[in-house]
Each structure stands twice: as structure tokens, then as C-alpha cells.
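Our next item is chain A:
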Amino acid sequence: MDKGKRFDTIRARIKENFVLSQDKIYADKNRLDISVSKQRTPAILFFCKEQLGFIHLMHVGIVDWIEDGTLELVFMLWSPTEKLRVYIRTRLNRENPVMENMDMIWPQLNTYEREFKEMYGIDFKGLIAAEEFLLEDWDGPPPMLRDFDTEAYAQEVFHTRPGREDAQDVREAIIKRSQEEIPDFAKKYSRQ
Partner candidate 1 sequence: MQNDSRSQKIVDIIQAYARRHSLWILAYGTGCGAIEIPSTMTSRYDAERLGVRGAATPRQADVLLITGYLTVKTLKRVIRVYEQMQSPKYVIGFGSCAINGGMYWDSYNTIKMLDQYIPVDVYISGCMPRPEAVLSGFGKLQDLIKAGVADGPKRYEENFDWYRANQKKIIKNWNFADYNW
Partner candidate 2 sequence: MEILQYIFGGIITFLLAFVVGMTFGGTRRKIIARIQNRYGPPIYQNFIDAFKLFSKTSAVHHGAMHYMGPAFLMVSSVVSLMFIPILRDGGWFPNLNFHGDLIFLLYMMVFGSLGMALGAGQTGNPNSAIGVTRGLAQMVGYEIPWIMALVAMMIQFHTTSITGLMDVQLQSGTWNLFASPFAFVAAILASLGMFRYAPFNIVGAPAELASGPASENGGKYLFTMMSSHSVFAFVKLTLFADLFLGGAGNLVELLIKTFLLYMIPVLYGVVNPRYRTEQAVRWFWGWPTVFGIIAIAYAVWST
């Protein structure tokens, strides 16, 4: 069967049961993107796993949309029978990120949740895990949020060896030496 048609039937079946805020098929990238509210996420994950055959959780991504004030979780599922992917996106409030614990659906979600908890401060209700995972002895803000200034933190907490103040940007030094221009696309990475 045609790939687009298969995606259509899957989307239709999901839509029969759930209200989707947004959905889109990228047939060329072999994936179906759907966005749902965080309350429906566990149910739709479960539905995809049990009813549609997306039994494999490939990855869980997280994006800090600081401009929108949200954190976006992306659950990437794979169906070994259909050979298709479904991305399920959900957004949490950045100020107070709370979500249900979902590690009963896939046990490996537990690991992701622990990491999100430490690195992004997401509170998964009912998560049973040890206190510390990757960060030991950490009492600062979640370090992976975009408004966390890692350089300032490092300057404050760790001793800095004198002599690094005049450290030059390697790229700039090379360019200066070889009398070239920094290309436009690279300028935004430059220190100046």
C-alpha cells in the first residue's frame, strides 16, 4: 500500500479517538507529526503502542521554547511492522513543568524522565527513581534550560586559572592571520 495512504489510515484512527491540536504527514521523511495536550499524551502513547503497533520508543527529545514559555517533549515512536514513525509532541508550561509519570508504558522512559528531571526540572508525578542521576551534588537551577548562563556559573563556582583572559577565538585568530573575511553564516557564532 502506498505510504501516504497508510499514514492517512493511522491518522484517521488516532483522530477517531483523540482530539489533536495539530497533525501533519511528512511522507518523504517517513513520519507523522501530531501535537497533543499533555493530559492526553499518556493515553495516546498507550494507544499507539497497543493498537497501532508502534511498539518501539526510539527517543524522547526535548526543546526549550523560551520565547513561547514552553518546554516541548517529542516522543518518537517506530513501528517495526509498518516501518513508519510517529512523532508525538506535547508542550509543558516552562514556569511550572509538571507531567504524569509514564514509565509503565515503556520502562526505558524512566531513564529519560530522570534525565529531564535533572536537566530541565520537569516534575514527573509518581516517578520512582533515585535522587541523583547524572548530576551529583547539584543545587543550582536545571543546567540545560536556555536561560541558565553556564559561563557565569562556571566563573562563579570554579577557580579559573589566570592567563585565560586574553584567550582568543581560534577561528578569528586564524582568519586574521590569513587575511580572510568571516562568512556571514558564521558571524553569529563569533565572540564579538
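By definition in this document, a contact is a pair of C-beta atoms (placed from the backbone, for glycine too) under 8 Å apart; a residue touches a chain by one contact, two chains touch by 3 or more; residues count from 1.
The candidates were selected such that all candidates are chains of the complex that A comes from, given by their letters.
Since we're looking at a predicted model, the values are computed, not measured.
> Could you check which of 1 or 2 is in contact with chain A in this complex?
Per the touch definition, chain A is in contact with 1.
> Going by the contact rule set out above, which residues of chain A touch candidate 1 in the complex?
Contact set of chain A toward candidate 1: 135-140, 143, 148, 150-151, 153-154, 157-161, 163-164, 167.
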